[in-house]
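In this view, the complex is presented without one of its protein chains, the others remaining in place.
Up next is chain A:
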Amino acid sequence: MMQNLRKDSVNPFGKLTFLVVDDFENFRLSMRQMLRSCGADKIELVAHGGPAIQYCTYNHVDVVLCDYNLGDGKNGQHVLEELRHKKLLKRSSLFLMVTAETSKEMVMGAREYQPDAYLTKPINRAMLDKRLGSLIRQRNALLPVTREIDRENYPEAITMCLQALPQQPRYKTWLMKTLGELYCQVGDLAHAQKIYDDVLNQRELSWARLGKCKILLANRSLDQAVDSLKALIEKHPDYMEAYDLLAEGLEQQGKALQAQKVLEKAAEHSPNALLRQKHLAEVAGANQDIDTATQAWRQTVSLGTHSIHDSAGHYLSLAQSLSDLSEGNLDEEGAEKANEAVNVLARMQKRFPDDENLDLRSRIIECRVHAGQGQNQEAERILQEITPRLEPITGFSAEVGVDFAKTLFRMNQATRARQLLSELAAYYEDQPDVLQKIESLMDEPVGFRQKLEARGLNRDGIRAFESGDLNAAVEAFQNALTIVPDHAALNLNLVQVMMKQHDEYPEPAILATCKRHLDTLKGLPEQHRQHRRYLALQRKLQGLMQ
């Protein structure tokens, strides 16, 4: 180690290979000139992100100097993400982001992958020499740790970090951050928490506070994590990662509307993070805020153009949202959305030509889009074409099955749709997230506007019931059921309230109505979360009717 250091101090640049990525030829050449005069020898120059990734695929690079703004195509952040994600660049290699910005957080947003350092333009030779020199010294000093991380030998990497801590006080922050991450990676949350607590006991540092909150969330201390993250954002309104984590916490608390607000704010500050837009789209979709979801999916798709995180799933989700928005809207705006949905699906198939399932998935959505625009013949034709291709439905992913059921509901084939969903519920009975999707569709096989209306009425009913106004409760639940007649919880809510009415004023007609509503739920799959409640109320009703 000491020997290494001494050799490096002669010429720390000489042994290393450099890659300069900048779309300005002048800047590339002047950077090479500066690197050479610092003592570097092996220097490769490329103009764009694509060639940079290509080069790293076949060559070992120790230091990448990449401009953030690379003109059309991938930007510096895309290059960094792709190199780290595909492990084309070792952890022991340095990635330096060159930028004209002084406010990095705002421009890039904080993301999964951070560069090892930022170099802010203008850069001259003397600066580069000092800055790069100290970064290379740091790299060499931390090599025993990063080498183990590259080998994915995390326990050994932890040992190396612990050894380096007393020897390398200069790099204490790097070592503590890395230790926290490594402990999380190996699932040792207790030790990770201790690292963050040690740092925080000395001083309030935002990265340590964020790390601590991650642990709190993982340990399901939701209230503590959420409060702490709110305080962190109050102090650092430009700390994007804190927003992302806060949204996760709020979601876990079941406060999806608040989570959406937080993500909207973060996306407004820093709109170019694909994963954040995706998160926003999912949360807004769950909140039935389809306008916001659509816009966020549009962003996700568009940001995917140059990103390693691009996926056909984003296109499908965008097309589904657009289909929801256009459904039954026959004026110009509706037609526009319907067109956009079809175009998005076509673009997807061009972009992902090797995925054989995508044609079928597109057709399932297209069928709904046409039906929603009153083009029944075209919709019927597509349905005829895809139905045999989807046999047996369990041969496809759960997502495909649920989406097909949704299309069947739109095509007025509710019986077949419910049959299909029951089949799926039995098949995926050990997958709660799939069951959740099946239940939601079974309960509310209608457009999002009706869903929202029915949900509002359900809330009114519950409120009325709680305040003791049984008649108002009955009316609200009945109104809701005219929109979603098969909604399990709603039917059971109504039955429960009416039985209470019956307790006060016994009347056979009330029990007959209860029976009618319970009969609606006859086909309720055993896996449905309301199934036990259904059985209990049925037994109670039988008792009352004897």
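Just so we're on the same page, a residue touches a chain if its C-beta (ideal position, glycine included) is under 8 Å from a C-beta of that chain, and two chains touch if they have at least 3 such contacts; residues count from 1.
Here is the rule we use: contacts and distances are computed from a predicted model.
J.: What is the protein name, per UniProt, of the chain that does not appear here: "histidine kinase", "Tripartite tricarboxylate transporter TctB family protein", "Fe(3+)-transporting ATPase" or "Cytochrome c, mono-and diheme variants family"?
T.: Its record in UniProt gives the absent chain the protein name "histidine kinase".
J.: Based on the whole complex, identify which of A:55, A:207 or A:427 touches the chain you can't see.
T.: Touches the omitted chain: A:207.
J.: Any idea which of A:60, A:121, A:459 or A:532 touches the chain not displayed?
T.: A:121
J.: Which one touches the absent chain: A:235, A:389, A:463 or A:516?
T.: Within the whole complex, the residue contacting the unshown chain is A:235.
J.: Go through chain A and note every residue touching the omitted chain.
T.: Touching the missing chain: residues 27, 30, 33, 100, 102-106, 120-127, 129-131, 134, 169-170, 172-173, 203-207, 235-239, 269.
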